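Quick notes on the structure that follows.
Omission of a single protein chain aside, the complex is shown with its protein chains in their original locations.
In order of appearance the chains are A, B and C, and numbering begins at 1 in each one.
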């Protein structure tokens, strides 16, 4: 028995965390990838709770950055960035429910060097951008192609190798009536770029549109806190998820659980608002489901809460706030 | 001859600022109002450059707040707020062009009291919100219905009457692939809540989708800088605009011109980013069209630039940066 | 009779807004200028309420930028910037009181070109700074010396002349135990760079240390909203103020009154916090002194409040929120 057998997904979801059917979603199955999270696209797959799905994700550039001499500003075409698989329609999912997505495996796919990072003009955490709009000249563009191996890691240069610690950069459900760029994270998930959204974790996503309409893509082979220059080690993958449905678990912002913690995820600007969202959601979760009085939860998190900075580069910044399960017993 | 005869619209647009046809768009013509700015709705009207259109706008609550005993949290249904007329398809408009919209008149319509302001939980400039997420208890809800007269003004109470200074709170074009809540302002316009978008002004909107797809609504009878509690004097109107097309005038963020100034409009969070956007756009406009060297424009704006705070309550804050035309001669 | 005869200063201050004694404070009288607002410097002048004082202020660079070939980064010596006259000890002023300072006149002094603006590396509203810390290369340095005439204005170039609209960039009282850079604005005033602090206005400053300890300097011949590049038209002046004392008028943040408005001033980061401070103080002032119920003031300011952006470049940003006196009658 593993922690997952006692997870919220296993205890509360329709299929009890069990696999009831399996699917694969190849590039060909997907056909056209999507660049917005919204209800206006037709589902490419319809599943029941309990479906396991292996998904061929593209990298964030849809493979257009092919070598180190490419200029991102020339080969990329805004807003057609961060291509997403999906949407996946989950039978029975209605507004006010929760999609539970157990992340089972992420494997690199395609010929080496399969990883890409780069500097893109007016994008990144230490440069002027479209919002932090400045007159300074942009940094030079630069592309770095990287050999990524699930066992030996990401080879940065002759001296430095980075462990392969893959996660899903962008995953979420559809808003009710909006269609929002897949570059943006928000209450429904989206481009959170949060390294905790990794194999072994369950992400809980609010359902706002019929079927939930799950999208995902943008897997990273490695990423530091904040995704500083805006581009992690982007790579195409086969990503395997298991999707389940928790009826009537109604909350606004995406949540996460793994063996050790429960986590709430906030995305906003300025960054302190993302942090406030995440921590307030965590206070409320502790009060609703773990028997805490709200102000006691607030004071306890002051002593034991943990914060993970996902991104400091996207249209909204993302932070996860968590508490160890050992304080929830 | 008025300033308008020498406006950018009159000089550069397809119909030269002349009215070539007139339309009215009643509530019945509109049918279903819209709550997102996007390309997924069918046009309700297709016009040529030079069209004058009288539009029956709803107030931001679609008339659902009927009297002072109503509770906003009960009668309103998120995200179905801030109903918009449109979209209006302008023949010939393509990505990279500019829609010029001359605002000719705004008149209140409907039975008195035609104006509404109110306090809505977790919304406003001096309260915790969904983003500035806090544990403090919300303020009480409160509704104030107001008699609005185009001549005598808005009667606040027995002692205070506010001048009728109407403007369009929400107006803009469609993003290319996104569909964004009409509560949000952004590069394409939207819910800017900027009092300069008033009769006598021309707003220049970037075209991102075929036909431009113009939306508008949310007219205010009066509003202070920042729209402090989040709800101006909202009222249904007949709003008359004249729409024209400037081919190849390609810029990212909405702009405005009136008799006295040219203005650029930025929307973002935190507020300083909105200001940076607006001022950088103004620097670039002065350099592109008025013969300034960029750094000289930057230094001159330091001495003569003006800033108008539109809203400090919406999903993005809006500021307009302007320079008097007397410095551009 | 002028508005001033009915000002708060005239009605409530110890000397009733009357001049009871006159002083001049020349460069020689001042001797060493100050670079912090704090209680650790000895007063250079001690006065009674009702004192009129003519002060020889330096420009923000203490005259070190002498011509257009100077490099600011070489001739300036951080933190010895923005030299201040004072402190002036006001007899009877104690913590919890208010200093009222009526600004009577500002005149340029010294040989032409008496005005200076410039671009300083990593300082300004549209560049990366020490706080918005980026990797972009800084803009080039640039100095512009300007002929400033109180009658004919500031000559920008052959085509552009800017009206002479002088104000005091930096004025305030001492904190109780802190000594804070004269580059920073805060609750006690300081480097607000707010154009409303001009001849004809009264600024009300909270007293936090015995005698109040008034400092001032950094007069600007002209400035746009936000002081965009960080350097207005800086110039040395003779500035005449009249100082009075309001016992027991206890508030935290600097306030202002002129013929038309009452204004509260907030300084913070991010900019929305400066706006929140200013507006909350205004709500409270209206409730305390003008008979408004607090939420009614909040809702009324939503319709008629005005915001002036002082600076968007200093260690804290400054905004003034005001309401026309016609709504206070």
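Annotations for the structure displayed:
The working rule: a contact is a pair of C-beta atoms (placed from the backbone, for glycine too) under 8 Å apart; a residue touches a chain by one contact, two chains touch by 3 or more.
Computed from a predicted structure; not experimentally measured.
The absent chain, not drawn in this view, touches the displayed chains A, B, C throughout the complex. Interface note: of A:134, A:231 or A:245, the residue touching the hidden chain in the full complex is A:231. When the full complex is taken into account, the listed residue touching the unshown chain is A:117, out of A:7, A:30 or A:117.
Among the residues C:103, C:180 or C:228, only C:180 touches the chain that is left out of the figure.
Touching residues on chain C toward the chain that is not drawn are 35-36, 38, 40, 79-80, 130-135, 175-181, 252, 266, 268-270, 273, 276-277, 279-281, 283, 294-295, 298.
The missing chain lies against chain A, touching residues 117, 119, 124-126, 139-140, 142, 144, 154, 156, 159-160, 162, 222-233, 269-272, 275-276, 279-280, 283, 295, 298-307, 309, 312, 317, 319, 321, 327, 329. Contact between chain B and the absent chain runs through residues 126-128, 132-139, 270.
In this text, only the chains that are shown with their structure count from here on.
Of all chains, the one whose mean C-alpha position sits at the greatest distance from that of chain C is A. With each centre defined as the average position of its C-alpha atoms, the distance from chain A to chain C rounds to 48 Å. Taking each chain's centre as the average of its CA atoms, chain B and chain C sit 34 Å apart. Centre-to-centre, using mean CA coordinates, chain A is 34 Å away from chain B. In chain C, the residues touching two or more other chains are 126, 139, 270.
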